[in-house]
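Below you will find the structure I want to go over with you.
Only one protein chain is missing from this complex, and each of the others stays in its spot.
== subunit A ==
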C-alpha cells in the first residue's frame, strides 16, 4: 500500500524528481518507495570515493546512468595533498565494467586513473559511453586516450581539463576526429598535450555538432582554418598568442565562429584584444585569468560586454574594472577574481581589488549567484553591501591577501553577520583572513546565521577554541568543513566535529597539536574515518635559483563518514588513526 498511488504512477512521478535530497527523503518513506527510488535514480555523486564501496553502490543503484566520483581533497588543487594520497579509480571501473550496464556518463574528479582502467572501461562500456570526464586526474597517458578515441563512437563529451597526462604522441586526436561524428564537447584545457591544427580541422569537418572546444596551447593563428569550419561552435578556450617580430598582422585573419559566446584566450595581450571586439556584445562567458591584460584593458574590453553572465579574471581588473563591470554587466551571474602574481616586479598599481570595488559590484550586479574574490583591503560596510544587494548569492568566497600590513576595518564580525543574514540562499561560504580578521564573536555569528550553508572554508579566523565551539553550536546544514591556519586545539576540533549535526567531512591544516596526539580521538566513533598526514618537507628546485628550496607542509587531519570501513590503500604519507 503506497498511499493509494499505484506503482506505475509512482514510477512515473519519481522520474520527475531529480534533486538528490528530495530523492533521499523519498527513499526513506517505506521499503517500496526505497526500491523504486533505487531503480529509477539516474545520477549519483559520491563526494569522497572512500565513503562507500563500489559494491554497495551497485547493490543499491543497479540501473545508474550517470556517476560522479571525487577522490583527493579539494586542497589538492593547491598542491597541499601528496600526489599518491589515493583516490584510485580502479575498483570503481571494475565494478562498472561488471555490473553497471546502463551507465552512460562517468565523471572522475581528482582521482588516479590508469591506462589499464581506461582499457577496461572502453572494453565493457565503450559502446554506450556518452560522457567521460577525467577532471584533474592523473595516472594515464595518451595511449589511453587513443583507445577511447578508437572505440567510443557515441562519445559526446570528452573532458580532460587540468589532468596530468603522460604524452606519447598526438595520435589520439586524429583518431577521435576520424572515428567520431557526434562529439559536442572536447576539453583538454590546462593540459600540456601538443596537437596539430590539422587534426582539429578534421574534427570540425566530421563533428558538425561540436559546440565547445577548449584546448591546450596552440597558436591562435593556426586555428583560422578550424574556426572557419566549426560553424556550430559556441565556446572556445585555450590557444596562445606569440607575436613574432615583423609579423604585425599575425592575428588579423582570425575570425571566430558566428555563434561564439564563451571565450578564454591564453597569453592574449593588449594588442590582440581587439579581435574580440566585433562580437564582444554577444559574449556570455569570458575567461581572462591567463591573459596579459592591464587594468585599462579590462575596462576597455568589459565595457563592450553587456551580456556577460560569467566572468573570470585576476585581481588586475582592479576596483576600476569592477566599476565597469557594475555599470555594464547587469546580467552577471558568476564572477571569479583570482589572485595575481606576487613577484616583485612592477605591478599595475591599479591591480588590486578592495572594498570599493566590492560594494560597487554588489550594487550593480543583482543577479550574482557566485562571487569569489581575492581582496587587498576590506571593510564591514562592503560585506554589508553584499548582504543588502546580492540576494541571489549561493556561493561567496573571500580571501584577504597578506601583502598589505594594515587593513582598513577589522574585525569583520558585523559585516559577515550582515552578509549571512542578507544572503539567505547561501550554500557555500569561504572566508580566508588573517589573525584579527574575525573574532570569536564573529565565529559565533557565522554559526547562528548560516542556516543553509553546506560547505565552509576558513583561514585564520577566530581567536581561540571558544570561537570554534560557539560556531559548532550552529550551522545546522554544514556537511563539509575545511579549516586552514587556525589557532584551534585538537580537543576543540574533535569536539566541534562531534557537535556539528550534519558534518560528514572535515579537513584541517594548521592547528594546535596536543602533546600526545590523543585529543583528536575524542571524535572517534563508528563509521568515522580519521586520517593524518604528517608534516612534510619537500625539496623543490626553483628554475631561477640555483639552490634547492624546501617547502614545509604542515600536518593535516582528514576525517569523513564512511560505510566502507577503513582505507586499505593508504600510502606512507597518510596515517589512518584508530582509537585503542
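Things worth noting here:
The rule is short, and it goes like this: contacts are C-beta pairs under 8 Å (C-beta built on N, C-alpha and C of every residue); 3 or more make two chains touch, one makes a residue touch a chain; residues count from 1.
The rule is short, and it goes like this: contacts and distances are computed from a predicted model.
In the listed set "GATA amidotransferase", "Protein TIFY", "Dihydropyrimidinase-related protein 3 isoform X2" or "Proteasome subunit beta", the entry agreeing with the UniProt name of the missing subunit chain is "Protein TIFY". Of the options A:69, A:165 or A:293, the residue whose C-beta touches the omitted chain is A:293.
Within the complete assembly, A:351 is the residue of A:351, A:364 or A:442 that touches the hidden chain. Set against the missing chain, the residues A:14, A:202, A:316 or A:398 yield one that touches it, A:316. In the complete complex, the hidden chain is touched by one of A:51, A:212, A:460 or A:529, namely A:460. Across A:10, A:75 or A:261, the residue that sits in touch with the chain not pictured is A:75.
By the touch criterion stated above, the residues of subunit A touching the omitted chain are 75, 77-80, 162, 190, 242-248, 266-267, 269-271, 274, 289-297, 314-316, 338-348, 351, 399, 401-402, 432, 434-435, 459-460, 484-485, 509-510, 512-518, 521, 532, 534-539, 543-545, 550, 552, 554-555, 566, 570, 572-573, 575-578, 580.
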